[in-house]
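Missing here is one protein chain; the remaining ones are kept as they sit in the complex.
After this line comes chain A, so read on.
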């Protein structure tokens, strides 16, 4: 079981989350040509080592969290909210 440090809820079992894919993908604008979308949707890296993944805290606070995970060791080195505005608001609260 991976333990994911949810920025809202603290460390939680990964069974509370659903995996939503590679967080390093940048989706093109909706009116971008087919090739750009093909690249974003189908051509994916299968990385060995540190990655950024999108996890949805489905059975928790329902936040989308970007998790830094090493695919080789399964070590999780960090997690931050996917939404930058909420992320900023949260860190302001901490100050």
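Throughout what follows, contacts are C-beta pairs under 8 Å (C-beta built on N, C-alpha and C of every residue); 3 or more make two chains touch, one makes a residue touch a chain; residues count from 1.
What we mean here is this: contacts and distances are computed from a predicted model.
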Check your understanding: Which name from "Methoxymalonate biosynthesis acyl carrier protein", "Branched-chain amino acid ABC transporter permease", "Sarcosine oxidase subunit alpha family protein" or "Xanthine dehydrogenase YagR molybdenum-binding subunit" does UniProt give the chain that's left off?
Key -> "Sarcosine oxidase subunit alpha family protein"
**Study point:** Selected from A:6, A:54 or A:67 as touching the chain missing from the view
**Key:** A:54
Revision key, fill the gap. Contact with the hidden chain, among A:31, A:45 or A:92, goes to A:31
Check your understanding: Hey, which chain A residues sit against the chain that's not shown?
Key -> 1-3, 13, 18, 20, 23, 27-34, 36-38, 40-42, 54, 56, 58, 62-64, 74-76, 81-86
